[in-house]
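Below are the structure tokens for one structure; questions will follow.
All protein chains but one are shown in place.
Up next, chain A:
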């Protein structure tokens, strides 16, 4: 009897210890090792129209890499909605992939976890040096005073997509360059069940991207220089109000867009229900929905006045995907080789062409393939008038808190209720109070 009890206690203790150590995370392997030099696991973000499309694009390249180096790469394409949670889980358990894609706006947040291999001078030297990358893309790889947590892989920028036929029918000869022009055009286009502009009102991230651009155009930032949340200053409030007013006051966005979160506004644009769309690298998506490239034009996102440029004339966030290496990889050499491979000129051309994005590698960007009129707009924006979202550790919380506040404001506007400066301010105040105390 006693021995059974002892055995039971032993078993229970052991299972507890096992569970506890499993949850504690594999922090013992601090800087990565090369214990298994012949294999790698790669989590790719879902970039194409479907996961199958991504596999079709990536697998031949991985085979090429295996031929060159003898390292086999196991690919898993992770949908966007799961990616951040998967990364968090892998961070906690220590059982993650070797190499992975991250949304570039998460860089600083994931950097704070300490789970990603820092890209110091030595590591950058292994992939050809930091100078190979465009500055704006490097701006969203982590906090300014730390070694980057990732390297840029695909770059994207927002542009104004407009339907040429609908513009011609409404007697508009050129795309708008300022918001006043966009509103005036939008009013001409919003009739007979059709609308001037599309939006994804229920998607917090999408809301944040636009609010950020408007804030910059008002000369405002969401965070103070020392990293404290500053969502309620008058300029930020005015910026958010200006964005929501496109639906609430100007009425050039359909109220129904307030509940969009699954890229329905792209479909609406492809079907000719919206004449304009503010989107990043939509070409591949529009094509798959049957809209020919001749039917739409691409112009820079409008500014308050004049033309896009630096300072207050920012008209896009630096959008894109970064490539990170998990710190506790068992194949740190192979992982670095793989990063070098994916950021090589040849691969950059292949992958960015497939995803209609812009290479963040300078030499690859020069390729004629990225000089079409559409790409020229995106390239120009990235070079001159795009800015990275705040590179602060609580960027992830900021996206949710402010993005959700704007979602609620759109819901208010859609229900036909007034959205005043006070309404916006109190929503942003609530969002700010939800941020972690500092």
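As a working rule, a contact is a pair of C-beta atoms (placed from the backbone, for glycine too) under 8 Å apart; a residue touches a chain by one contact, two chains touch by 3 or more; residues count from 1.
Operating definition for what follows: contacts and distances are computed from a predicted model.
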* Asked: What protein name does the UniProt record of the undisplayed chain give, "L-lactate dehydrogenase complex protein LldF", "ABC transporter permease", "Succinylglutamate desuccinylase" or "Cytochrome bc complex cytochrome b subunit"?
  -> "ABC transporter permease"
* To do: Return the single residue from A:66, A:147, A:230 or A:259 that touches the missing chain.
  => A:259
* Contact with the hidden chain (one of A:41, A:69 or A:91) -> A:91
* Option from A:132, A:349 or A:407 whose C-beta touches the chain left out -> A:407
* Asked: Where does chain A touch the missing chain, residue by residue?
  -> 1, 3-4, 7-8, 11-12, 15-16, 19-20, 23-25, 27, 85, 88, 91-92, 94, 109-110, 112-115, 201-202, 204, 254-256, 258-259, 261, 393-394, 396-397, 400-401, 403-404, 407-408, 410-412, 414-415, 430, 433-434, 436
